[in-house]
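Take this structure, written in structure tokens, and hold onto it; I'll ask about it next.
Missing here is one protein chain; the remaining ones are kept as they sit in the complex.
Take a look at chain A:
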Amino acid sequence: MPTDRSNTAPFGLTRRALGRAALAGGAAAGLGLPRPAQAAGKTLVVGASVFPDSLRPGISSFASSSLISQTNEALYSRNNAGQAVPGLAESHRQLDEVTTQFELRQGVKFHDGSEFTAEDAAYTINYVINPANGYGSLARIAPITQATVVDKYTLNLTARAVFPTILQGLTNIQIQSKAYFERVGFDGLAARPMGTGPFVFQRWVPGDRYELTANKDYWGGAPKVDRIIVREIPDPGTRIASLVAGETHIIEEVPIDLIPQVESSSVAKLDEIVSSVGLILTYDVRVPPFNNPKVREAFDYAIDKEAIRRELLKGRGELLQGQLLTSTTFGFNPALKPRPFDPDKAKAMLREAGFNFRTPIPIATQSGKYLSDVDICNAAAGMLSNIGVNATVNVVEGGVWTQMQRAQRAGPMYMIGWYSLGDADFAAVWFTEGSRRSVWKNDEYERLFVEARSTNDQEARERAYHRMMEILHAENPAMFLFGLPSLYAVNKKVTGFGAASDKILRLAAADIA
């Protein structure tokens, strides 16, 4: 009988399907997606824009440093302004040209209860500087040849030459417990970070969340909150929605066009600081048209940088003063000023230089790497078009981008940002031959760079950097645009948190009212 099956029930299909839906829901609960554990006390939730791939120490990305510095600390750490401040070391003094002695903080405990001593610091640094270990941030302290224990709370670091930026370099080296490191190995450190920091590792779910609890015995004072959850929320709109809905208390990387959403909400406010990244458009000076310095200078007059900052950055960040360094960086040359916007002059100079206006000038950029990167390139291309230059924007995918950068074939003009982290050395290096990132070469610049790196005399270093900035300004290996802001949005109930120029979350003093 063809109608047999129909005796079961009318609408059978739908009902069965609904039953399956209920089953699927039940099964899904067992699929291993994380559920928030029961929280006691105050929980502070942070919405991060991007997570590192793992908690491996030594990866130099900010996303990585930001998470790792919750559990582990360096001898010297950075504050939100980017300056090196005492961390696990209380002070330092120069013993001779190449040896620095560090007095370590006493009575500091690792999360496992053991005491932090010079042995731990020496072990970590000696591990880092051994090239065989392939430690990511090795370059930050590469001149160091040896770490020696003097006594329980005294450490000597010996460098192969004068190392004026040793403190800034050390801020990237997170100290591990020697006993723990030896027991679990390098991979064990990533699986379960354990240090002296304000927060204790609980759980790490890649692509989703990082959970920590307060270290009540923290030497800097017990954190104000009991628990930290850092969530990865890649979409900026969703990140802001989560803040406004009260699911997160602090969010990173607020895009300029969504600032009004934060400002119009009653629960959150914007928190910003100028980062140390100088955003520039680098020229390929090896080939025409940019092998002609006149053409490079003319281009500088063609872009209304102040208008771009006003419209696209909504007046945030700062205009670079005709040089690579942001105004708060050591080595910034206050005597230099950006060239004014003068399109007529630009056009005249280009004609004079015999510039062929039909030459295609694609401006290469990544999308979303820097604040408003593609928009800024579009605006620059538009302004160049206004004086008749055949400029376009070429948005390049990340993997292809690094390949182009390595091969030094990024096209005639490309956008990039260089961080100084407060000291000219780290940014200025990118225009030296040794960095393998500059096609522009200048003997005097090279010599000054080495000079500044080879003395502990801060005044002499500053003089060298001032002159180097003058050279950059005169030679225009790149067009200097903006010091980008670092933008956070914070729930108004949160106190004790500040935007960080280096994008590291500093949460030990953060509290929720």
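Going forward, contacts are C-beta pairs under 8 Å (C-beta built on N, C-alpha and C of every residue); 3 or more make two chains touch, one makes a residue touch a chain; residues count from 1.
Keep this in mind: contacts and distances are computed from a predicted model.
Student: Not counting the visible chains, the remaining one has a UniProt entry; which protein name from "NADH-quinone oxidoreductase subunit C", "Cytochrome c1", "histidine kinase" or "ABC transporter permease" does it give?
Tutor: Spelling it out: the chain absent from the display is recorded in UniProt as "ABC transporter permease".
Student: Among A:E247, A:E263, A:E444 or A:D457, choose the residue that contacts the chain missing from this document, as touch is defined above.
Tutor: For the chain that is not drawn, the touching residue is A:E247.
Student: Any idea which of A:D53, A:E90 or A:E182 touches the chain not displayed?
Tutor: Missing-chain contact among the listed residues: A:D53.
Student: For the full complex, which residue in A:Q94, A:T238 or A:T495 touches the chain that was left out?
Tutor: Of all options in A:Q94, A:T238 or A:T495, contact with the hidden chain holds for A:T238.
Student: Based on the whole complex, identify which of A:I125, A:A190 or A:A464 touches the chain you can't see.
Tutor: Residue touching the absent chain, from the options given: A:A190.
Student: Against the chain that's been left off, what residues of chain A make contact? List them.
Tutor: On the chain A side, contact with the omitted chain comes from 2-3, 5-6, 10-14, 17-18, 20-21, 24-25, 28-29, 31-36, 53-54, 56, 60, 131, 134, 136-139, 142, 187, 190, 205-209, 231-235, 237-238, 241-242, 244-245, 247, 397-400, 402-403, 405-406, 435-437.
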